[in-house]
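Sharing a structure here in structure tokens format.
One protein chain is absent from this view; the other protein chains keep their places.
Chain naming follows the written order as A, B and C, and within any one chain the residues start at number 1.
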Amino acid sequence: MRKEQISDKEAMFVLIIYYIGSSFILGVGGEAKNDAWISVILGVVMAVPVILIYARLLSLFPEKDLFDILDWAFGKWIGKLFALVYIWYSFHLGALVIRNFGEFTNTIAIPETPMIVPMLCIGIICTVAVTSGIEVIGRISAAVLPILIIIVSTVSLMAIPKMYFHFLKPILGNGFLPIIKGGFSVFSFPFAESVLLMGVFSSLKTNKSPYRVYLLGTVIAGLLILMITFRNITVLGSTYSKFYFPAHIAVSMVSLGDFLQRIELAVAVDFVFGVFIKTSICLLVTCKGIAKLLRLNDYRSIVIQVALLMVYFSYTLYDSIMEMAGWAFKVYAYYAFPFQVIFPIILFVTVEIKVRRGKKKLQTGVGTDG
Amino acid sequence: MIVLIIIGYSLLALFELIPFYHQKHWREFWVNAGFGFCSFTIAVLLSFDVNIPSPSEPIKNMVMFVIRKLV
Amino acid sequence: MKKFLLLTIFLFINVMILAGCWNYKEIEKLTIVAGVAIDKGENNPFRVTVEIVQISGGKETKATSKLLTMEGKTIFDAVRNAISLTGKKLYWSHTKLVIISKDIAENGILRVIDWYNRDAETRSDVYLLISKEKTAREILEGKGVTDEIKSFEIADTLKNEKSLSKAPTTELWKFINDLESPGISNVVPTVNISTSENISTPQVMGLAIFKKATLIGFLNGRESKSVLFVKDELKGGLILDGVQVNNSQPVSLEIFKSKTKMEPIVKANHNIEFNVNINTTVSLEEIPTSMNLTDEIKLKKLTSRTEEVIKKRVGDCIKKVQSKYGVDIFGFGENLRENNPRIWNQIGNNWDDKFKELKVNVKVKVKIKGSGIFSQSIKMGD
Partner (left out) sequence: MIRKKNILDQNKNNTVEEDHILVKSLEANIEMFKNLFRDDEMLIIRKFQNKYLPTAKCCLIYLAGMVNNDLLNENVIQPILQNNLSEEIQTNHLLEELQYKIIVSNNVEMVNRFDELVATVISGDTILLLEGNDNALMISSKGWPSRSIDEPESAKVVRGPREGFTESIVTNLTLIRRKINTPDLKLKFREIGERTHTKVCICYLEGLALEEILAELEKRLDAIKIDAILDSGYIQELIRDAPFSPYETVGYSERPDVIAGKLLEGRIAVVVDGSPFVLTVPFVLAESFQSDEDYYNNFIFASFNRLLRMVGVFVATGLPAVYLAIVTFHQEMLPTPLLISISSARQGVPFPSAFALFFMLLVFDIIREAATRMPTPIGQAVNIVGTLVLGQAIVEAKIVSAPVIIITAISGIMKLLSPTALGSVIVLRLFFLLLASVLGIYGYIFGMILATLHLMNVRSFGVPFMLGLSSVKNHNGQDIWIRSPWWSMTLRPKIIGARNLVRHSMKKTPGSKPK
């Protein structure tokens, strides 16, 4: 099989869609209320060091993905244990994203349709995408992202008459604590979730590109999320954090003249594409991990079954949307912290020590087993 | 419902498993069969409205426990 | 590829069998609700009247209105009871307004509007109105002048309110938003039935004052305009009843644009004053007397007279609200909270008391911009 390769631009676009996918509609940093936009900035700033670690790891091992690095750093058995941990995380994250989409369709879009149906549809599309490979995912991202950005900015521009800028005030009215809390939640969702892309970006072209991709992608996505958060706050005011899907509500307020109104479906388009890309990445990483773990020839052989399992898993994940929201706001940030920060730091330290100790081993040592 | 699930999974088996069997990719065959069996079981259980325990509650408890310990 | 093809086909069949009646709704089967009126029921707490758009086919599109009343223990109960009358679920996405009767509003409207705001079928950007008549239903019983469907007509009125400015426009979500934010009380437009030539039509005029979610009083159309002046929501309309110069006949001035700046002045001891600076650009629209418009002195006189009138009216209105109702419908508190959160945190808790004694300095600046398409007033020949 031909070596898969994606250009820096495509990788960056994948990363951006991965970031903005579900955060566009779920809203981020709700804890900080009308200061959520500061939380977004804070979240990006907090994410940068972690992201630099990911980029450093990737650039140390060109053409190796997360699981290879784990194997190399920790040896066979502990490496496999860590691999299992990340397989679980990507599987779980994929399920969460699918569930978000399911809840969205079930509460707002098509409430009478059983939730499993749109979830299964996303599963099928992701199966097709993952089977086609990261190249195709990259190309479709490159093609779609400009359209998404155009849609989002047009809608945001149209929202300007409905914006009340005094909703932003008082800045820092509630003190710093909520902002830091919000910043932390923005950090863990969506920015530090990019740890999973380490499982995919083995297909990058040069050594330098992980830095470029990660940093630029994070900054651009940060700006976009900032814009959306800004729009949501100025349109919705302090009730912003009360909605499950604030972007949807904010856009539903927008109208241009008498004719162009109720354009919230435009946001739904973004959401579907975002969820599709994000789930595809999660699915891809899960399958790659399992394939590495069980030493399969090609991850494609298990995609369908893993996708089905992911959909079923996400279906059983919560009983209600309240539970989902509670989980997303209260638990997720802490739950994801080890996967996003602690394990990568352990990995990073181990790798650095090993690399310092023997530069020569790097060439021969990588990927001897597996 | 259950009929549809069975048809679906037999189709899947037909298009996924049988080729592996013919190509003698035993590892793939068994892994796939294992996953397939799991998902089939869950699908059947879901179709009978059996409540499958969700991991989110234990995770929540665990996270809360750890946080309380730390703080 | 073939694999996916077959899988997709299978899923299609699957879905086709199951899909039958999910969200697929034929458009003509919808019972479109144009507006809702909520009253106290006789036996139940709530009586909900909906105006339904009845559409008849044929060569010409004809939409007529029909009223439907049902009672229930809660609003949602009443709404669902409608199924027993219509046989179909009501369709709420195109609803334009919610009218609430005085009785209900005086007991707090939160329990009325919560369903409306929460449910996914309804949209929270509907207009909220308070009926000045005995029941809210009466409003919908009136007859439309330009539109067969009264709710649509009232909605149009509210939309064009910006060139009349005798009532505010309050959307439901904004009401709830202001309800939640401290330092501002809500105002809601009122609607009454006006009878002319034996046709009773709904008329939107004046506003209702809310303390939290409870109705406590009304202001008339002229006072509403003053409120809008202060809240910087004035987009047009006349400076009504004319402004007189030298005891001549009144002159109509139309507001072109108006900008109000509110600034808190914090003095020692947490004494707070507010400056309200109103900047208005108007144009002369009706000059019944012969007046030389190029005469600068006269124009200046007119300007200063206008300024006085506005200042007096706004000042009176603020005084009245302060003394009679004691709730901050102008958003002084909100302004303070946004611009000076530190002070607000100290005194915000009993803002309503503070508001009653708040000193407000109104400054008005009027600029006359034009005089229609005539440069001269009409001069009668001898």
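Note that in this section a residue touches a chain if its C-beta (ideal position, glycine included) is under 8 Å from a C-beta of that chain, and two chains touch if they have at least 3 such contacts.
Only a predicted model underlies this, so the values are computations on that prediction, with no experimental measurement involved.
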{"item": "Omitted chain - touching chains that are shown", "value": "A, C"}
{"item": "Among C:53, C:158 or C:209, residue touching the chain not depicted", "value": "C:53"}
{"item": "Hidden-chain contact residue, picked from the options A:28, A:98, A:129 or A:317", "value": "A:129"}
{"item": "Listed residues C:40, C:94 or C:231, member touching the removed chain", "value": "C:94"}
{"item": "Touching residue (missing chain; options A:110, A:293, A:325 or A:346)", "value": "A:110"}
{"item": "Among A:55, A:115 or A:142, residue touching the chain not depicted", "value": "A:142"}
{"item": "Where the unshown chain meets chain C, residue by residue", "value": "1-2, 5, 8, 12, 15-16, 19, 22-28, 30, 32, 53, 55-58, 61-63, 91, 93-94, 96, 123, 152"}
{"item": "On chain A, residues whose C-beta touches the chain left out of the figure", "value": "105, 109-110, 113, 117-118, 121-122, 125, 128-129, 132, 136, 139-140, 142-144, 258-259, 261-263, 265, 268-269, 272-273, 276"}
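Going forward, only the chains that are shown with their structure count from here on.
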{"item": "Distance between chain centroids, defined by C-alpha means - chain A, chain B (Å)", "value": "23"}
{"item": "Two or more partner chains touched - positions in chain A", "value": "304"}
{"item": "Numbers and ranges of chain B residues touching at least 2 other chains", "value": "12, 16"}
{"item": "Residues on chain A engaged by chain C in the complex (per definition of touch)", "value": "107-108, 110-114, 117, 120, 124, 127-128, 131, 166, 169-170, 172-173, 236-239, 249, 252-253, 262, 304"}
{"item": "Contact set on chain A toward chain B in their complex", "value": "92, 116, 290, 294-298, 301-302, 304-306, 308-309, 312, 315-319, 323, 327, 330-331, 334-335"}
{"item": "Of all residues in chain C, those that touch chain A in their complex", "value": "4, 7-8, 11, 15, 18, 21-23, 93, 120-121, 123-125, 173, 176-177, 180-181, 334, 337-341, 344"}
